[in-house]
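A single protein chain has been omitted from the complex, and every remaining protein chain is retained in its original position.
Labels for the chains are A and B, by order of writing; each one numbers its residues from 1.
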Amino acid sequence: MIVEISLAVAAAVLLAYVLVCALRLAIGPTVADRAVAVDTINTLIVAIMILVGAAFDLVVIMDVALVYALLSFVGTLYVARYLEEGLK
Amino acid sequence: MTILMYVFLAIGAVFNGLGAVALHRFPDVYTRLHGATKCTTFGSIFSVLAVVVYGAMRGGPVGMNMVIRAALALVFLLLTNPTGSHALARAAHRAGIKPFKAVVDRLEEVGK
Partner (left out) sequence: MLACFARSLYTFRAVRRVAEVAATFAIAFSVYLVLTAFSGGIGLWSLEELIGGAVVSFLVALASRRLLWERGGWRLLNPIRWFVFLVYLLGPFLLAMAKANLDVAYRVITGRINPGIVRFNPGLRTDAGRTMLANSITLTPGTLTVEVDDETGDFYVHWINVRNVDPKPEEVCGAFPNWAKVVAE
């Protein structure tokens, strides 16, 4: 019981860090800064999903986390490409 | 085993927080990428390792499923995170963002 609660608490702490990163997402002076913030948030979200899945006994959420990890990588690559060449 | 899990959770929380703070402490895109990539990768790996330990403790089909998925997520994070940050750094340099107070910039000299 206490183990599951500790996992949920860790997920909540990571969620607070997501808010800190969202601050950089809001104020970041250049587009690249915002892209870095989004990349960081994506990594944190994957970890949060895995922790929540373990805490609430839902293996399905872990599947979502796996797909999210790969799709967020593709998204980062597209943002990088847009930064390089503009919208084409 | 439980203590090992708590240690992993604590390491994950501390280093993820370090990554989030690094986003605000550093002056430009490249140094922010340094902090964000290294710390969140390390921290997330330890958070996920905690889940691996939890699944192994729990046992049974559900626990083993947790172990498998957490281990795969670990591999994906380790592969995709540095690659994504490399793509962002390259794109930022090509978009013309100069490194803050750089001592030397060999890539600028090549003119790519």
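Basically, a contact is a pair of C-beta atoms (placed from the backbone, for glycine too) under 8 Å apart; a residue touches a chain by one contact, two chains touch by 3 or more.
Since the structure is predicted, the reported quantities are computational estimates derived from the model, not experimental observations.
A.B. asks: For the chain omitted from this view, which of the shown chains does it touch?
C.D. replies: B
A.B. asks: Which is it among B:Val21, B:Ala56 or B:Ala95 that touches the chain not included here?
C.D. replies: B:Val21
A.B. asks: For chain B, which positions touch the chain that isn't shown here?
C.D. replies: Missing-chain contacts on chain B: residues 15, 18, 21-22, 25-27, 30-31, 33-35, 37-39, 41-42, 61, 64-65, 68-69, 72, 79, 82-83, 85-86, 89-90, 93, 99-108, 110, 112.
Following the convention adopted for this analysis, only the chains that are shown with their structure count from here on.
A.B. asks: How many angstrom lie between the centres of chain A and chain B, each centre taken as the mean Cα position?
C.D. replies: Each chain reduced to its C-alpha mean, chain A and chain B end up 11 Å apart.
A.B. asks: Applying the document's contact rule, which stretches of chain A touch chain B when the two form their complex?
C.D. replies: Per the touch definition, chain A meets chain B at residues 3, 6-7, 10, 13-14, 17-18, 20-21, 23-24, 30-33, 35-37, 39-40, 43-44, 46-47, 50-51, 53-54, 57, 59, 62-63, 65-66, 69-70, 72-73, 76-77, 79-81, 83-84.
A.B. asks: For chain B, which residues count as touching chain A in their complex?
C.D. replies: Residue positions touching the partner: 2, 5-6, 9, 12-13, 16-17, 19-21, 23-24, 29, 32-33, 36-37, 40-41, 43-44, 47-48, 50-51, 54-55, 57, 62, 65-66, 69-70, 72-73, 76-77, 80-81, 83-85, 87-88, 90-92, 94-95, 97.
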